[in-house]
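All protein chains of the complex are present and in place, except for one that has been dropped.
Order of writing sets the chain letters: A and B. Residues in each chain are counted from 1.
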Amino acid sequence: MATAPRRPPFRPLTRLWRVLSGDTGWKGIAGQLVFAGLLAWLVSDIVINARANLQAQHIASGFGFLAGTAGFSVNQALIRYSEADTYLRVFEVGLLNTLLVSIIGIVFATLIGFAVALGRLSPNWLLARLSGGYVEIIRNLPLLFQLLFWYLAVLAALPNPRQSLSVFGVAFLNNRGFVVPHMEPQQGAGVFVVAILAAIAASLVMMAYARRRLYRHGERLRVWPFALALLIGLPLLGIVLFGVPVSFDVPVLRGFNFTGGTRVTPELVALTIALSTYTAAFIAEIVRGGLLAVPKGQMEAGASLGLSRPAILRLVIIPQAMRLILPPLTNQYLNLTKNSSLAVAIGYPDLFSVFAGTTLSQTGQAVEIIAMTMAVYLAISLVTSALMNAYGWHLDRSQRA
Amino acid sequence: MSGDDTIFVRETLAPARKAPVVTTGIIGFLRTRLFNSPLNIVLTFASAALLWIVLEPTIRFLFVDAVWKGADRTACLADQAGHPVGACWPFIQAKFTQLTYGFYPEDQRWRANLTFALAALLLAPLLVPKIPGKTLNAGLFFIAFPFLAFFLLRGGGLDGFAFYWLAELFGVAWTPSLTRFWLDFSLTTTVVTAAAVWLWGGWLNGRRAGIVTALTFAGIALVIEALQLDRGGLPVVDTRQWGGLLVTLVVSITGIVASMPVGIALALGRTSRIPLLRIFSIAFIEFWRGVPLITVLFFATYMLPLFLPGDFTIDALVRVLVGIALFAGAYNAEVIRGGLLAIPRGQREAANALGLSYWKTTGLIVLPQALRHVIPALVNSFIALFKDTTLVLIVAIFDLLGQLRAAFADPTWATPTTLFTGFAFTGIIYWVGCFAMSRYSLFVERRLNAHRNT
Partner (left out) sequence: MKYGWLGIVMTSVFLGSLAPANAQATLKAVQERGVLSCGVSQGLPGFSAPDDTGKWSGLDVDFCRALAAVTLNDPLKVKFVPLSAKDRFTALQSGEIDVLSRNTTWSLSRDTSLGLNFTAVMYYDGQGFMVRKSLKVNSALELNGASVCVQTGTTNEQNLADYFRSNNMKYEVVAFATADETIKAYESGRCDVFTSDVSQLYAERLKLTVPDDHAVLPEIISKEPLGPVVRHGDDQWFDIVKWTLFAMVNAEELNVTQKNVGEMLKSNKPEIARLLGTDGNLGQQLGLTNDWVVRIVKAVGNYGESFDRNVGAGSKLRISRGLNKLWNQGGIQYAPPIR
């Protein structure tokens, strides 16, 4: 008749002591105190020196400079910006430009990376070798080198505005960028958008319903004609009832450049191409590693079920490989975002170039500006990691169920 | 003959059937790997077309249409040469010394050459697994060589030794002179050797450490005499005159060498149980990994001078090296941590059972195994560091790519093909370096995992 074992005594102080010393006793505590003391001395020394040096050089301190007038213009701003705006506005413009190029780069890099990985694993010998060659060449050249190459190659290839390549007469390609007609929303725009969203929602509902019928009753419903009809018909109805949703502002060559329309600068194009192709090479290797890690039996099982190779990849292999691919993929996305700061080399006005570049040389307040820039990049890194971790958690849940 | 229908014996030869489909040899290869389905046929032709579109102009540019001799840009202009001109190799020839040494004075170039010969001499045996004496080799390459390279490349001498620096630190007046230097040196040697013997456990156990220390100091004395460091050393070549491949190699090798101790320290801190150390290491690593390298270089170039007392200047190149060392150290810390975590816990427990302290276990048992395991990953991070040296262009330090851009601005060589020629040349250099390192990493990985491939 043994009694149940009693719970160990709580003893909070002992546990606190153990945790704080990392189980090394008083030597650990003393060592940490010394370390903390040294760290504090170093930090205070740095702060004192910095303050003295800044005062001696008559450089202002504090974040008041953010309210100063910028006085320079920026050649790509996603929000309204003029030279009379403040440095804070410059910061926002730069941040939006960085996010723009990062998001576009991530999308393209993922697409190209997956394609190249699948190519490398293809049974077609030539395609496999070609993809392998792509990865080896791109991975072994510095990114700045590739960026400069694309920028100078892109620029060298394109004609000047007076000899632009025209696309259907409404869009023009030249070495100042790619000018496309600008869409001005008219009266019917709101209704049009609502119609599209409603059509998409209805299609999703229909697809979910069809899947439920399939799993529960084994009936296969053909949903796609209805979804297509809705996607085309509802917006069309909106146009007929409320008028055309957009009017086009066609670009016209006037003097030196095109007026009207929206322009995609060659800097953005070169930066996107360089970042996407570079990161795609690394993503290709990661995806290939993940796909190879899935046991070969899965492929054979899929083949024995009569599935085609693309179907096996899509339904069996890739979902299993995703869990393995996700952490290094996150890493590459972070690298892409951080590498976008190379824009300073080709004059693309991203956060680093306009804020830590021009603003720094105009105001001289290095400490505040560099601290702000580093904080922003850290924040972007943390947010991206958090998003990808959430996706991974979702994958874990769905796979376990 | 019986009328049995189940037995059939042929009386005439059967007609010859067609040979089976060839699946070996060239034809078989073409059939199975390139043209075995409509999709594959399309893919093969598309790939071949792509290959042709990329390769043909490249080879034509680099070799067929290239100009190999000339004195200035007129040799590389299409109307002068009479045919469309490809690469302008005389441009590279003219700029070659600039691309390799920057503005390093010509009569002192032997110093740069000597440094790189030494580096190659020390690195090559380290890379070949069969050659013994790795600890001595590593010690020479990672610790002794950097200081030697510093005095060879930059020049200058030493005013005194440890006691002189201590006196400077505490503001005690000490006029340097030759006799004082050697007095200082011998004093430092005795003190350090005694400390070594004492730290390693007294006369019985620490004798070996003491002898090694004494020998090291003897080596240092030899080097000081050879380079005449006590008498002012070699003429000083300011780091602003360094450029091109010299700077690229200095930055990458220093980055590699300096990031190793930083990485090991951070990795050990991250896996330690002492809370303050762990928290500090995690924060430090995540901070340096979360910001772009350009920001780190800017931070080092503009903020480091602010953090030091007013009359203390640091060389621009040294600032960059500090930034890169910390950045690469943080990345290496994660890699080494992976290696540390892969060592089975039993190793530590066995060492504990033998009575070894934390430092002895880490130093003698855990770290050697962990480092050997992560060599492929470390080489990968070195490849990344080698590529990242191009970023120093942004802080106005002229590495190979920076010197190339400066060379582009020279009007005596301005032709339409100068840009591509320069890019081709430097691209080949970078690609060969990185590719060689990645092949080496694969080689080491295959060796390490050989036991799994049997």
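Observations, loosely collected:
One rule holds for everything that comes next: a residue touches a chain if its C-beta (ideal position, glycine included) is under 8 Å from a C-beta of that chain, and two chains touch if they have at least 3 such contacts.
The structure displayed is predicted, hence computed values, not measured ones.
Checked against the full complex, the one of A:Gly133, A:Pro327 or A:Gly347 touching the unshown chain is A:Gly347.
Within the whole complex, the absent chain has one touching residue among A:Trp41, A:Phe63, A:Trp224 or A:Phe256, and that is A:Phe256.
Of the options A:Ile29, A:Leu99 or A:Leu152, the residue whose C-beta touches the omitted chain is A:Leu152.
Residue-wise, the contact with the chain that is not shown comes from B:Arg240, picked out of B:Arg207, B:Arg240 or B:Arg289. When the omitted chain is restored, the residue from A:Thr14, A:Ser61, A:Asn160 or A:Asn389 that touches it is A:Asn160. For chain B, the residues touching the chain absent from view are 73, 98, 103, 105-106, 139, 143, 147, 150, 156, 158-160, 162, 164-165, 168, 188, 192, 209, 212-213, 216, 238, 240-241, 261, 301-302, 305, 310-316, 318, 359, 363-364, 394, 396, 405-406, 408-411, 414-415. Contacts to the hidden chain, counted on chain A, fall at residues 56-60, 71-75, 83, 152, 155-156, 160, 175-176, 254-257, 259, 266, 344-347, 349, 353, 357-358, 360-362, 364.
By definition in this document, only the chains that are shown with their structure count from here on.
Between the Cα centres of chain A and chain B there is a gap of 29 Å.
Of all residues in chain B, only 29, 33-34, 36, 40, 43-44, 47-48, 50-51, 272-278, 280, 287, 289-295, 298-299, 302-303, 305-310, 383, 387-391, 393-394, 401, 405, 416, 419, 423, 426-427, 430-431, 434-435, 438 touch chain A in the complex they form. Residues 19-24, 28, 31-32, 35-36, 39, 46, 49-50, 52-54, 56, 122-127, 130, 136-137, 139-145, 148-149, 152, 156, 334, 338-339, 341-342, 344-345, 352, 356, 360, 366-367, 370, 373-374, 377-378, 381-382 of chain A touch chain B in their complex.
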